[in-house]
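Please see the structure below; I have some questions.
In this view, the complex is presented without one of its protein chains, the others remaining in place.
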Amino acid sequence: MSRKKKSLKFGNNNLVGYILIAPWLIGFLIMYLIPMIISIYFSFTKYNLLSAPVFIGIDNFTRMFFHDPSFWKSLGVTFYYVFMLVPLRLIFAFIVAMLLNSKRKFLGLYRAVYYIPSIVGGSVAVSIVWKQIFGNDGVAMALLSVIGIHQKTSFIGNPSTAIWTIISLGVWQFGSAMLIFLAALKQVPKSIYESSGIDGAGYFTQIFKITIPMLTPVIFFNLILQVINAFKAFTESYIITQGGPMDSTLFYVLNLYRKSFTYFDMGYSSAMAWVLVLIIGLFTIVLFKSQSTWVHYESKE
Amino acid sequence: MKKPISILLAAILTGTLAMSGCSKGSGSTTEKVDENAPVKLSITWWGSQSRHDYTNKLLAMYTAKNPKITFQATPSGWDGYFDKISAQAAGDTMPDIMQMDYSFISTYSKNDTLADLTPYVSDKTIDLATADTNLVDTGKVDNKLTGIVLASTALAITYNPKVFAKAGLEVPTSAWTWADFEKDMIQIQKKNGTFGQSKIDNISTFPYWVRQYGKTMYSADGTKLGYDDDQVFIDYASMVKRLQDAKALPNPDQWAQISAKGKEAEPVVTGEAGATMDWANYGVIVSKSNPNLKLVTPPYSSTGTKALWNKPSMFFSVAKSSKNQKEAAKFINWFLNDPEANKVIMAERGIPISSKIRDGLKASLTPQQKDMFDYADVAIANSTKADPADPAGVAEVTKALTDTINSFLYNKTSAKESAADFRTKANDILGRNSK
Partner (left out) sequence: MGENKKLRSFTFHFCTILLGLVMIYPLLWLISSSFKTNSEIFVNSYSLIPKQWDIVKNYSSGWAGIGGVSFGTFMWNSVIVAVIGTVGGVLSSVLAAYAFARIKFFGSKFWFFCVMMTLMIPNQVMVVPQFIIFKKLGLINNLAALIIPWVFGSAFFIFLTVQFIRGLPIELDEAAEIDGCNKIEIFIKIIFPLVVPAVITSTIFSFYWIWQDFFQPLIFMSNPEHFTVSLALNLYLDPNSFNNYGGMLAMSVVSLIPVVIIFLIFQKQLVEGVATSGLKD
């Protein structure tokens, strides 16, 4: 390899690289970078959307950390939601994907049935359904009384259980993660299983020694995505519980949204948004760094 | 290294340009000189499907009569309505005509986003001669008339006579007191085994309660609460709790379930409660599900103070940045005063403000609507001057109210603690928002 060829290759890579990311880059500049700069600016202002923003330095941040119990409350609720929902959802998705990754009758139907909740999950209609199901004369209460447990308050109205109705809505929508696992399972060559079977590996050994390691890139992907999305959860609590009862389902982004529009406090909510980005960023960096310890890439990059 | 820096610079430049768009609308208020040029008025309102349908019909009617005027209409649900208007304010694209709510008009007005319509009333473009002055004045903020009230409503107890009869009770009269009310509600619970009262909504009832003490919920300048004695709060919360503990009123959880089903499924409609506190159009809304509900004024306190008020149900406001203010004013006038228009509206937005229109409609009203109209007169007889428009920050204060009351209802704090907590929170919020 002459040096000339190498440097040509290097220059060529840059050109190709930028051409390929050009569409994304354009979108990023218009839809993200500029709004981000504006939003960061807002976070240092008092801004009610109706009059020009007024610069107030770090006042929003001091209020957030020292004078706003709702900030800490919503942060706590959101953390709880993330740490409960994500593992449950991933485990469900993985198990069901494993089960459906075979040739059986009606498989397409089952797959559709498990995926469809993901499709409808964010709609107003489903939230109405959820309120019914977990409400005072809903199916959930009825089932409980069949077993002999009589509740005074419904799941939705009880500050201790309301968050779980929303978590259950999230788990119900495991179909999307399941789909991703399924797609990845398809990519695992059958030959590996066959050869390990010949070597005497049993079903569960195969799962733990072959399937899971091969799937770690996708598990990693699902994990990061689910964590990020769980931190940003909004619609469910907006429609089903409005953050109640007693703020037990006050998600961070719901709090943020309220402060932006309902309370005309856009500057403060922008500050809240960027604090959230930092928190999520921290988690993401930690997860990314952990890749080397448990994620197995075929391409060994 | 050149590329990233130049990108960053361009971004900052664009950002600065974009930011200059955040300042409030500086649209000219000079009218179009050419009176005959075609005009497109942008108009927005909130409501349900039926309101969207008849309002669009109205717009078509107006265009038929005034071919030069066309409309760009944006109907909306209540959810997100003001989010959008705020975003439009930020982007300097507020609609010409906006349906406006009493709890928001102060905020929009004080930030100079609404046009002062006084000139159009003075020159009779908008004819308010047949409207009640007190009512019209509710649209004045800082002496500027930034909202023209479209219709009025009043707080009312809507009750189910069958439920009262079943409990062996006489129907309530306008003179009844809170003591009577509690007694009746508890009796309904005892005799019928159901709720006495469907709901007591803090947002509308607590201000009413405060007025019974001769005070207003908010101070005149909107920087703090208008009442000084926490006993006001304690009495209210205790009353609610007594009813709740007696199972005559749903607790917050049960109420959350009930409200999720919509007004048509409220217990008072289905016969599982005796009454509900709501605006006077409640009976009209649920008339398809139960046409037999009746109206009565809310209970009096022992002070005997008349605490009702004629509430503006909604306004039309005009954007300060609108280039078509005169045409907008003309349309508002037509909306309020034209008999044909009001035959389409049929008091769906509330009781029309023009006495002439009210009289004109009487013949075509349904029984429930007639009740509502009659009730308006009764309510006015029991009313005093309305509170001024809600100050900025009211949404946050309302949440604080509900939270502190619920904290007491859930037995987490005492009534005294909740009262003091509410005062601290409310004053902090109001103070912060009034700067």
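Miscellaneous remarks
In this document, chain identifiers A and B correspond to the written order of the chains, with residue numbering beginning at 1 in each.
Note that a contact is a pair of C-beta atoms (placed from the backbone, for glycine too) under 8 Å apart; a residue touches a chain by one contact, two chains touch by 3 or more.
Computed from a predicted structure; not experimentally measured.
Among A:M36, A:M84 or A:I207, only A:M36 touches the chain that is left out of the view. In the full complex, chain B touches the omitted chain through residues 3-4, 17-19, 21-22, 42, 44, 46-53, 55-56, 72-80, 83-84, 87, 90-93, 95, 260-265, 270, 279, 281, 285-286, 288-289, 348. Although one chain is not drawn, its touching partners on chain A can still be listed: residues 12-14, 16-18, 20-21, 23-28, 30-36, 38-39, 42, 49, 99, 104-108, 110-120, 122-126, 128-130, 132-133, 137-139, 142, 172, 176, 179-180, 182-184, 186-192, 214, 217-218, 220-221, 224-225, 228, 231-232, 234, 253, 256-257, 260, 266, 269-270, 273, 276-277, 280-281, 284, 297-301.
Quick note on the criterion: only the chains that are shown with their structure count from here on.
Distance between chain A and chain B, defined via averaged C-alpha coordinates, is recorded as 37 Å.
Taken together, the chain B residues at the contact with chain A in this complex read 7, 11-12, 14-15, 18-19, 22-24, 82-83, 86-87, 89-90, 107-108, 111-113, 251-254, 256-257, 260, 392-393, 395-396, 403, 406-407, 410, 412, 433.
Across the interface of their complex, chain B is touched by residues 29, 33-34, 37-38, 41, 47-53, 128, 131-132, 135-137, 153-154, 156-159, 241, 244-247, 261-264, 266 of chain A.
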